[in-house]
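Note that this complex is displayed minus one protein chain, with the remaining chains in position.
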Amino acid sequence: MSRKIRMGMVGGGRGAFIGAVHRMASALDGEIELVCGAFSSDPEKSKASGADFYLSPDRVYGSYAEMIEKEKALPEDVRMDFVSIVTPNHVHYGPAKMALENGFHVVCDKPLCFDMEEARDLERLVEETGLIFALTHNYTGYPMVKQARNMVANGTIGEVRKVVVEYPQGWLSTKLEDSEQKQASWRTDPKRSGIAGSMGDIGTHAENLAEYITGLQIKEMCADLTIFVPGRLLDDDGNVLLRFENGAKGILFASQISAGEENNLRIRIYGTKAGLEWHQQEPNSLQVKWLDRPMEILRTGVGDLAAAAQAHTRLPAGHPEGYLEAFANIYRNFAKHVQARLAGKDPDPVYDFPTVSDGVRGMQFIIKVVESSGTEQKWLSFE
Amino acid sequence: MSRKIRMGMVGGGRGAFIGAVHRMASALDGEIELVCGAFSSDPEKSKASGADFYLSPDRVYGSYAEMIEKEKALPEDVRMDFVSIVTPNHVHYGPAKMALENGFHVVCDKPLCFDMEEARDLERLVEETGLIFALTHNYTGYPMVKQARNMVANGTIGEVRKVVVEYPQGWLSTKLEDSEQKQASWRTDPKRSGIAGSMGDIGTHAENLAEYITGLQIKEMCADLTIFVPGRLLDDDGNVLLRFENGAKGILFASQISAGEENNLRIRIYGTKAGLEWHQQEPNSLQVKWLDRPMEILRTGVGDLAAAAQAHTRLPAGHPEGYLEAFANIYRNFAKHVQARLAGKDPDPVYDFPTVSDGVRGMQFIIKVVESSGTEQKWLSFE
Amino acid sequence: MSRKIRMGMVGGGRGAFIGAVHRMASALDGEIELVCGAFSSDPEKSKASGADFYLSPDRVYGSYAEMIEKEKALPEDVRMDFVSIVTPNHVHYGPAKMALENGFHVVCDKPLCFDMEEARDLERLVEETGLIFALTHNYTGYPMVKQARNMVANGTIGEVRKVVVEYPQGWLSTKLEDSEQKQASWRTDPKRSGIAGSMGDIGTHAENLAEYITGLQIKEMCADLTIFVPGRLLDDDGNVLLRFENGAKGILFASQISAGEENNLRIRIYGTKAGLEWHQQEPNSLQVKWLDRPMEILRTGVGDLAAAAQAHTRLPAGHPEGYLEAFANIYRNFAKHVQARLAGKDPDPVYDFPTVSDGVRGMQFIIKVVESSGTEQKWLSFE
Partner (left out) sequence: MSRKIRMGMVGGGRGAFIGAVHRMASALDGEIELVCGAFSSDPEKSKASGADFYLSPDRVYGSYAEMIEKEKALPEDVRMDFVSIVTPNHVHYGPAKMALENGFHVVCDKPLCFDMEEARDLERLVEETGLIFALTHNYTGYPMVKQARNMVANGTIGEVRKVVVEYPQGWLSTKLEDSEQKQASWRTDPKRSGIAGSMGDIGTHAENLAEYITGLQIKEMCADLTIFVPGRLLDDDGNVLLRFENGAKGILFASQISAGEENNLRIRIYGTKAGLEWHQQEPNSLQVKWLDRPMEILRTGVGDLAAAAQAHTRLPAGHPEGYLEAFANIYRNFAKHVQARLAGKDPDPVYDFPTVSDGVRGMQFIIKVVESSGTEQKWLSFE
């Protein structure tokens, strides 16, 4: 008999941003149930958070290790099915590895982990265990992103020539990390964030989005990263020239000092027949610019969209779906895969999500973009 | 000890639109749990739907009457706390009345019911029982609508002079009710929808939104309703001149034959000092047009917004929240009120929602707008 | 041999707004030459203005009567071909009548004149003399307005069901006429403006635009005009329900107290097959909303536009043309007609412009909308 999938969460206690996002996203479609968690490295905080979420106190743990061990010991029809990891970057690898080694599927926030060694290790573990691993590059969950990917794959816009992907934010324009701001604090700290700041936090989203929609891999890059805010330790801005495997050229920029920008992820893709443009802040529209006829605005829920777009839409046209719905699509699709596994069936490929391999690629992007910025060599290979 | 609030649903089985919306909206914030339902007047369909939602078969009922009776008989710590009514208009009154009479709180889809007699009766019952009753005029759940209401109340835009509220859709441009389309079918059927078509379905949203934001009541109206699609039985378009209690003038139109429009609810409010403009399809922006300085675009999550706007926002700036989040705000606020009741406390007034009285006013609007359209008298009093 | 057409101007001296517009619009295409003028009722001011425009002092006159008399006495290859009348409303009839009676073509600002008697008299004179008379309802000069008109005429959007035309401005939100502001002063003065304020000044543009694009005439109306600013003598806001000859319904509003609005003329037309939307403030786009396929954005200069749209476009796509270019289209077309007359040819009908009959219709609109607002009768016939 089919049932809800049971989630245990690592991180995401009181005051966290992304933990709440994961909880809402996982709850939206009624396919996943939060049953346990290790919400903080401070057991008291973890308990308090568990109470906030109406969990039974005996399912709220003081550490991820305790959670994995104790859940594993519970009867099969009670214990969690998967671990959702929503901690800062430096605490991705540990719980992911342990979860996989103990037979739990994993949903992990991005970037995958802290360095390439960890990344490769997780990739290996996923392969060996055959467990299901989703990385929450949530922007690929939007219906109009699915539509765009489909139009490129179908040849609707012809051969891709140019990609412009940008992700400006402004919230780190001042030295916010000197205040109590928790989000700013860990993101600008090399010990918790890794070797990159804005490039790791949001540049990887841009990279992932560009490759997801175009179906093309970046082959070479030329980067110029900057620390604009005095005293900051990691890049808060970066401009990158790209070359794709098919000869397409590109620009990627990510910035957290673009004053006044909110979360303005945008992508434009120009092919031989048409151009596509999508803005995350108005995610239900996809502009299609034709060579010599009027521009079309594709809208979620309107007309004959690709099956993949329709499968990721919950509402009729004009009922805006946003960030949480896109994020929920990752969780819903993950749940579909787990349910298929439980039922011994193959999952429907329309329910896709970013995997550990996307995470490895993201780590590689971070490493190479930092390396490129530090060298006088113009072009650096992605590999 | 605090706990999730337990919901029983009436209607909303397989294939329904608004039932799924209510389920997602109620699940989003983790405050409400679906525990039972009478999802269809066909017991077999109800059972099948219950299984879709992973409910225990013994909590899936063949009728709302059965649900209310059997749930009432369950132990207090198991039985539902409230009934959510998501049926067509003609099946609002019955379950609402019975729920109230048996001590259950109620969330009811709009419009409140079928005629004025029913409406007054429900209002009386709510008053007598003291139970909590929310009507899902969901558009008032948007943060930027809260912001707008707050700015009017604070005098930021001065005295309101003019209101233009419009709600064009295009989906009934053809005689869709002749197909199997379930949504079209009942909405155009006087037996299930009542005396109005578009005015009841969406005109009431426009009326509610205008009065909610301005804090003003409509005093007089002059309406011109039309049935454009041959053979249709209820209005599919209506234009209304409005006069408000303070002397402000207004225009309201609602249409379901505005070809190519999705769900384009918009409102503009002009005061002596500034104008406000809000579009449901881009709900995270609120335009503020000043008399003699640059227009401002207020955005969810940016700057010093009103407490009411902040209390209805889940995400940082630039992470778009949409229809489900606004709808979820109604449920979340309702849940807060029920939780306060359980805890013997007063609810925080920032968590407001439309009540049975809004529903009575909506019924009055429907009745008067139809009457106005049929008379040669220019101005008809709202009362 | 072909030559530039020679213009004499009445009004439009220093400090005038619309006079400068007429001069720029007439100069843009190099088809018209300003040769003389009576720029002010004050001869000294007229002289000074003439010097500003580099006119020979002997062609600058102290009154329109003097101008018409003296120009008539000049040799045919020197004297003006037409009079351009850019004075306040109460000084349209006099110079127009005298010009026609003396064999000069006329371009006249809108509204045509002061009352119906004057309007009918000018219509009669144009008919009797056979002279060319253009009324500067300039908004019909935009290429995308031509395109919209063409699409309706071709049946592209099907039968018209609904029209929403609106013209909000905010500049008269305060009692600007109490200051020295010349534009506000005459527009709010019944002696110079006539029986209507905002309805005459901008409501007529809305009426003209709606009838021009749809090719339909308004049959009945129901109006609610208001004076919002205390002490003002003419309406500064008006809401009107419309019924068109084919059964289409409409809304027209014009307002000069819509705080923060600039010059936001907009029109939406819904047919059985599609909807059109055009905004004067972004005039190079025309939205086409289809029943069940993606919205198209038609843009000046892009793709296969109607011949009429192309004939009124000067620049390639993406080079925005604005208000002056649209206004210049009226003058350019008028000049084409005068040139054709000089050459003894028929003008190409693609070069259309509003005529004295549009002016008569505009006067009728003003009269009826004021009458409708003052009566308790719901519907008033346009005729």
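Brief remarks follow.
As written, the chains take the letters A, B and C, and residue 1 is the first residue of each chain.
Following the convention adopted for this analysis, contacts are C-beta pairs under 8 Å (C-beta built on N, C-alpha and C of every residue); 3 or more make two chains touch, one makes a residue touch a chain.
Just so it is clear, the model here is predicted, and its values are computed rather than measured.
Across B:P75, B:G130, B:G303 or B:P349, the single residue that touches the chain missing here is B:G303.
Across A:I257, A:L286, A:V338 or A:V370, the residue that sits in touch with the chain not pictured is A:I257.
Among A:G271, A:G301 or A:G362, only A:G271 touches the chain left out of the display. Remark: the residues of chain A touching the chain excluded from display are 157-158, 161-162, 164, 166, 168, 170, 173-174, 222, 224, 226, 228, 237, 239, 241, 243, 249-251, 253, 255, 257-261, 268, 270-275, 288-291, 295, 375-379. Although one chain is not shown, part of chain C still touches it, namely residues 2-4, 17, 20-21, 23-24, 27-30, 34, 51, 53-54, 169, 171, 261-264, 280-284, 299, 301-302, 314-325.
The chain not shown here touches chain B at positions 288, 290, 292-299, 302-304.
Criterion: only the chains that are shown with their structure count from here on.
Rounded to a whole number, the gap between the C-alpha centres of chain A and chain C is 55 angstrom. For this pair, chain B with chain C, the centres built from the Cα atoms lie 44 Å apart. Within chain C, residues 288, 290, 295 each touch two or more of the remaining chains.
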